[in-house]
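The complex appears here without one of its protein chains, the remainder shown in place.
Our next item is chain A:
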Amino acid sequence: MKIFSWTKHLTSFDRRLLVIVAVLVALSFSILLRQSSGARVVVSIDDRTVFVAPLAKDQKVELVGPLGKTVLQVENGAARIISSPCPHKVCMRMGDARHSGDLLACVPNKIVVSIEGDSIGEDAEYDFIQR
């Protein structure tokens, strides 16, 4: 079977260009994979930051908002809300937050959990801050 050869439509300049572009695309993927996980979980209740912890440490935290206790679980580099007193449980259905910029929010209980920072570099250095 004859294989369709599209490379004969390329000039030698095109060929070099395509190699460079392919390398750049591969590079952009590797940068994406390296930076994808966040460093710390930041919790704010009613717009006040109350809790900051590294994402790498597994723990369960009880957060007390206007409605009651919301339980946040940090496990295997991901944060999720496992129980909440709010009526619709939207926050529990938001699933895992693991990348920098991800958010979990429980609006009725005024709790916002966000993932910040980068797992490589200085951000990963400290291990616990309680405010």
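Throughout what follows, contacts are C-beta pairs under 8 Å (C-beta built on N, C-alpha and C of every residue); 3 or more make two chains touch, one makes a residue touch a chain; residues count from 1.
Basically, contacts and distances are computed from a predicted model.
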item	value
Listed names "Heptaprenyl diphosphate synthase", "Fe-S-cluster-containing hydrogenase subunit", "Sugar ABC transporter permease" or "TIGR02186 family protein", matching UniProt entry of the absent chain	"Heptaprenyl diphosphate synthase"
Touch list for chain A against the chain that is not drawn	6, 9-14, 17-18, 21-22, 24-25, 28-29, 31-32, 36, 99-102
